[in-house]
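With one protein chain withheld, the remaining protein chains of the complex are depicted in position.
We call the chains A and B, going by the order they appear; numbering starts again at 1 in every chain.
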Amino acid sequence: MLTDDLALLDQHCHGVRDADLDRVGFELLMTEGDLPRAPFESMLGVTLRRLCAPVLDLAPHAAAEDYLTRRRELGWREVTRRLLRASGTTTWLVDTGFATAELTGLAEFGELAAGSVREIVRLEAVAEDVAATGVAAGGFADAVERELRARAADAAGLKSVVAYRTGLEVPERRPSPATVACAASRWLSAGGGRLADPDLLGWLVHLGAEIGAELALPLQFHTGFGDPDLHLLGADPARLTGLLKSTRDTGVTVVLLHCWPYHRNAAYLAQVFPHVLVDLGLTIPHVGARAAAVLAETLEIAPWRAVCYSSDGYGLPELHHLGAVVWREQCGRLVDQWIAEGVLTSGDAERLVAGIAASNAARAYRVAA
Amino acid sequence: MLTDDLALLDQHCHGVRDADLDRVGFELLMTEGDLPRAPFESMLGVTLRRLCAPVLDLAPHAAAEDYLTRRRELGWREVTRRLLRASGTTTWLVDTGFATAELTGLAEFGELAAGSVREIVRLEAVAEDVAATGVAAGGFADAVERELRARAADAAGLKSVVAYRTGLEVPERRPSPATVACAASRWLSAGGGRLADPDLLGWLVHLGAEIGAELALPLQFHTGFGDPDLHLLGADPARLTGLLKSTRDTGVTVVLLHCWPYHRNAAYLAQVFPHVLVDLGLTIPHVGARAAAVLAETLEIAPWRAVCYSSDGYGLPELHHLGAVVWREQCGRLVDQWIAEGVLTSGDAERLVAGIAASNAARAYRVAA
Partner (left out) sequence: MLTDDLALLDQHCHGVRDADLDRVGFELLMTEGDLPRAPFESMLGVTLRRLCAPVLDLAPHAAAEDYLTRRRELGWREVTRRLLRASGTTTWLVDTGFATAELTGLAEFGELAAGSVREIVRLEAVAEDVAATGVAAGGFADAVERELRARAADAAGLKSVVAYRTGLEVPERRPSPATVACAASRWLSAGGGRLADPDLLGWLVHLGAEIGAELALPLQFHTGFGDPDLHLLGADPARLTGLLKSTRDTGVTVVLLHCWPYHRNAAYLAQVFPHVLVDLGLTIPHVGARAAAVLAETLEIAPWRAVCYSSDGYGLPELHHLGAVVWREQCGRLVDQWIAEGVLTSGDAERLVAGIAASNAARAYRVAA
């Protein structure tokens, strides 16, 4: 298929768990829930057994128990090495803002993957880190901006998880310094911790957009489904409309991650806002054989140059692997069918898949494809 | 197909109209609207003519008029007997809370269906019945709780139609006794009737969840499309997120019924909340040949153990029949295709369809599969 040999740029993923896992630990990382119900009995589960088992020298569809036994035999490092390298991904943009103590760091990930690794800096994690230093409320905004700029210097992009905090309905304009100082005072005097204040989050997102515009760093947003910490209705990317209007002419690129079940809404935003990119991220490994259908829904309206690939792999290198191989299989099948039906030419299809695989993201993040 | 001979557990339906119907009466029961426009010209209409006509000794696709003539010839009892028995359903969970005077009772339904029948008690109907007894506002909450517990003793589950009243945005925590007493006083002094007070409904839903947890009775919610009494936006199951958070660790099972067009949202809730089940109910007979597509969208993310079958048959035994036979045909076709494409094994597919057909619901409702 046209997608077989394309080198992928994974524009959004995380590190992998740096330990061998028992069944409970593995299953917890297979689902967005925290009390999984037989997660091998799901599209993700059958897809994992089908496509990851051969990488571990097992037959496709190996039983879950056999898969986990073989995994422990090989050890997490060898498993990670095999799965990441077999994905055909050459560049990984890694979000370092969540549960990093349990995950491989950038250097280790790059070595295991034998690939190029660049960092995505998570805005909320930086603000929470700064709060933990004991900074005074009056100096908070400046301190966060300083730290963000320092972290941004080597980064490939920025990311916000405001979808998990107040939802994506961020204010169209940046809250005033007085509002921010007041909110910082409230939050810091309550001990800081998980940042969920709407004024501070609104300010932080606008600051990220400003720095992103200055330094040509795309600003990613988690949108769509995720763990139960999230209210799905607040994660509809259409809620970002105000922010997208106010940032359209600033030069920043805004990236909508995952998007399902709102991927059609995200595709619409990508058509009308020239600075918006979309990917399906987390969706692809989860939905498995349904990825062609979800991708087709996204491509109904999205300009081809606005669609990017990512795996959102987190914890299990199986997820990074599946993101890649499911995408190849499903996107390949979709365009093959379109070529066969005369919907588009092979040349059109090549442009479409090359853009999604790497070149659209390479242009936005200014990294080699 | 794998689904051909599975005994079904219909985890949500209603009685059938205990009278012979003229065309107008029949057509009214074919649609969620109350002024139907040629309802035989719809997916439901063609599916009914295709799949029910042979049960009445007519050729598939018999004309609507011929179908209705033959139906009157046989009489409603014989038609009901044939359609229910040919559905391959062995157990029926019947909601007795709506328009029951016009519908067969539990015993009669069970006899016509030659199957096992258990009751689902509708919370709002119980509260309205209690209000009609002339209870004083101060004693209302206790009286409702007493009556609910009495009714629950023989029931298989509970159900709320709060989607039709205030929408699904019920409070995360149970309203206080003072709030409830005050709301009861307002409602009762206004004469009771249709319960639409948000405080009373919020309290009632939490009471249902508490009793459901204690007595191991799943609590069903109407979600998604329904009759015009409903505001579709308020029926998005994602609006239940707060309630799902607060009930997750109480032991109650929450069942999201119907769900269309929000079945992907429901599937997400089933992934992240371990006490959530989903079904497509009403959707399956309505969408006919599109059921495989809707089911596939649901299975993108839903854990297989969280998906149940029901028909939501109401009034016309045709709907109970179609729920079953369309599900067999469409779910069978979907998994056959997945097996043929190597997406999953026959063993996987058997587990998947057996769970949806009966065992997932049997586990939750503690009834024989």
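As a working rule, contacts are C-beta pairs under 8 Å (C-beta built on N, C-alpha and C of every residue); 3 or more make two chains touch, one makes a residue touch a chain.
The structure displayed is predicted, hence computed values, not measured ones.
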Which residue among A:Ala63, A:Ala213 or A:Ile301 touches the omitted chain? A:Ile301
Of the listed residues B:Ala7, B:Leu29, B:Val46 or B:Ala362, which contacts the missing chain in the full complex? B:Val46
Among B:Glu32, B:Asp66, B:Glu145 or B:Glu172, which one is in touch with the chain left out? B:Glu32
Determine and list the chain B residues touching the chain excluded from the picture. 31-39, 41-43, 46-47, 50, 60-61, 225, 227-228, 231-233, 260-261, 286-290, 293-294
On chain A, residues whose C-beta touches the chain left out of the figure: 236, 238-239, 241, 245, 248, 264-265, 268-269, 271-274, 296-297, 299-306, 338, 341-345, 348, 351-352, 355
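The rule is short, and it goes like this: only the chains that are shown with their structure count from here on.
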Centroid from C-alpha atoms only, then distance chain A to chain B, rounded to Å. What do you get? 37
